[in-house]
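Removed from the display is one protein chain of the complex; every other protein chain stays in position.
Labels run A and B following the written order; every chain starts at residue 1.
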Amino acid sequence: MQFAFYIAGGVAVVATLLAITRLSAVHALLYLAVSLVAAGVVFYTLGAPFVAALELVVYAGAIMVLFVFVVMMLNLGSRATEAERALVTRGAWTGPLALAIVLLAEMAYLALRAKTGAHSGTMVEPKQVALALYGPYALGVELASMLLLAGLVAAYHLGWRRRSEMEKEDAVNTDRTRADSGRDPVHAGDGRLARTP
Amino acid sequence: MFDLLWLVPAIPFFGAAFLLLFGSRLPRAVAGFVGCASIGASAVIAGLIAAQYLSAPPPGNAYEQTLWTWISVDGFRPAIAFYLDALSLVMMAVVTFVGFLIHVYSTEYMAGDEGYSRYFGYMNLFVGSMLTLVLGNNLLLLFLGWEGVGLCSYLLIGFWYRDPANGYAARKAFIVTRVGDTAMTIGLFVLFYGLGTLDIQEMLRRADAQWPSGTALPVAAAALLLGGALGKSAQLPLQTWLPDAMAGPTPVSALIHAATMVTAGVYLIARTHNLFQLAPPVMLAVAVIGAATLIVAGLSALTQNDIKRTLAYSTISQIGYMFLALGVGAWGAAMFHFFTHAFFKALLFLAAGVVIEALHHEQNMFRMGGLRRELPIAFWVFLIGGSSLSGLPFVTAGFFSKDLIVWSTAASQYGSRALWAAAVAGVVLTSLYTFRLIFLVFFGPPQGHVVKRPGAAEQIPLYVLAALSISAGWIGGGFERLIGTALPALSALNPLPLTESASGIAAAAAFAAGLALAWLFYIHRREWAVAAAASGFQRALHQWWYADWGMDWLYDRLFVQPLLTIARINKSDLVDAFYRSLAWCGRLAWSALSATESGRVRWYATGIVTGAIVYMALVMFL
Partner (left out) sequence: MVGLLVRRNVVFQLMSIEIMLNAAGLAFIVAGARWSQADGQVMFLFILAMAAAEVSVGLALVLLLYRTLHSLDSDRASSMKG
């Protein structure tokens, strides 16, 4: 069990690091998905099967997918990747890295100072979690559901546009000005202007 | 009757308040009536009080009426209280009566001017302040009146405010008298410090008891009070404001700068005579200043072109006589001269006003002439007033009062031959410049064209004052007895170096000499007058005396220019720089902080992270 914990933890850290340093959005998302799965494994090794499953289903399965949908919808192509390369310079990393190292040091200090006992290794049953949710945390559950409702309404409203505009947008963005995806699979979605409008 | 005393200053104050608040909405006739009626009522009450005082004097020859306590702080309790004795009775009677006559005159003189009700408001305020000054029983109340008359003098000199030259003259008057007022304030502090009270009678008693004669404190206090008196009464070295104060309307000059305000200094010294008697050096200074001023002003009067300026210098000179009398201890004589001077000087100014108006505001004497046929009224009253001023023997009031002073300078313990000689020389000069004025204006070829003759409102005061200028001298004996109840008599030398009649003859001879010289130069051979001033040295002398012995120039160099230089240097306002730097710091902080609002998400996130780090560090280590 311990072994699995360390391997999964290492994978999660490495995957996260790779995720934030990639230039292409899709590559980064894929690495992120790997990181989230590894985190799920970590949860299982800590004795929380319920949240492990939840992590996989909701986080990796829904949220990541949503990200991928949107990135695909934006349809940026290799031009965006080039732009990304220009933006992420070596120098840009120094400041945040410094801050992160300080923060990490503080956390390590706190963690080491706290005298904790050995890891107990017992599993927390889903039944216990359910009882807690319907018991003391019932109010929190209701609030969370309201939050989700609000998020739903907001997302719907923000994304909604008149159909004609959307159709115009799609048309503009896809066939007429860009290279036809059907004819030129290599350069599909490049954003290069087609030779013939 | 005595308990109506408080009405005498109160009614003019009410009149002033009414006129200044509502006057612009009233028709002219009402404003003029209110202005005159308030002073008239005061004069009537003052007259009744005077009648009662003379017939049945109050115990101790003094009556005190307290209205309320003004300040009450740890043993210092000046009250609004009025003190009536012979001295303040005389002053009160003169101020109200002459004031009333001048108000009546003003209703006609100022009829064509804007600000009619404002004029009467200020005049009422002035009379009220002057009455407070003379009736006040403590030096603080006296000082209140003192400042009040200074204010009204400023307001009235600059009455025609649209011309900036008038404003300049008003400011000059105020500032020069301010110098004196500051000295007086310090004098009040010294008196309070030394004696513990400002109540006049109490203070004088304590001074007599506690302060030996000639020591530092009484000399200092008396000298400082003298400084105040010099400013207000326009004596050397603070006399420069009075000739320029002629920029105001002529009735103002008559009331303020001839009859009343300028005599406030004389009143102050007379009132605190005990203090001055305890300071012989200061008494000497008073006499010397008086003598010097009367000569200096007399010589300046001789060279003037403007009729009002001549009369102004004449006022300075006559007050010099009063100071001279005070300085030699002839307190009663000084007050008697004040009494007669008020009448004939006011008369002269009012008559000058008639002449000026008649010639359509021409004030240069050399452009006047031959008016005795055109303006007979003005001619006769001028002659009466001028004779009184010069001291025409026996017939005029001025002769009696001036003669008394001249004799006192010889007879008094504090007098001397030099002072007597100066006084007699002054008589020559007075006679000379007065008749010069009369001969220039009323004799010789006519040059002006009369456009206006005086109406009833102007004539009646002139007649009354002319009658008084003649008759006031005949009550001399009674006056002495009256004043003797309030002021000590002259301490004369024994044996007398000079009898009164001998001195009188000398004075009369001096008068005649002056008259003769004036006749010679200005009627007989005008060209000799011109010739006398033509040659180099004499012309320089003429210019110097004309320019008030160069004192204006001197003060400009000594005080005004350095002050202006400092003001110019401080133009960027060094002290304000501190406050401007505060604003500059604020702006600096603003620009620094607004630079942190870049609008970029990453920047703000960095801020959050940094804050979190700092907070965690604080939690961990503190």
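Keep in mind that, in the parts below, a contact is a pair of C-beta atoms (placed from the backbone, for glycine too) under 8 Å apart; a residue touches a chain by one contact, two chains touch by 3 or more.
Quick caveat: nothing in here was measured; it's all calculated off a predicted structure.
Of the chains on view, those touched by the hidden chain across the whole complex are A, B. Where chain A meets the chain that is not shown, the touching residues are 16, 19-20, 25, 28-29, 32, 35-36, 39, 42-43, 46-48, 50-51, 54-55, 58-59, 62-63, 66-67, 70-71, 73-74, 76, 80, 83-84, 87-88, 92-93, 95-97, 99-100, 103, 116-117, 119-120, 122, 124, 128-129, 131-133, 137, 140, 144-145, 147-148, 150-152, 154-155, 158-159, 169. Residues 594, 597-602, 605-606, 609 are the ones on chain B that touch the missing chain.
Keep in mind that, in the parts below, only the chains that are shown with their structure count from here on.
Mean C-alpha position of chain A lies 97 Å from that of chain B.
On the side of chain A, the complex with chain B involves touching residues 95-96, 99, 102-103, 106-107, 109-110. Touching chain A in their complex are the following residues of chain B: 606, 609-610, 612-613, 616-617, 620.
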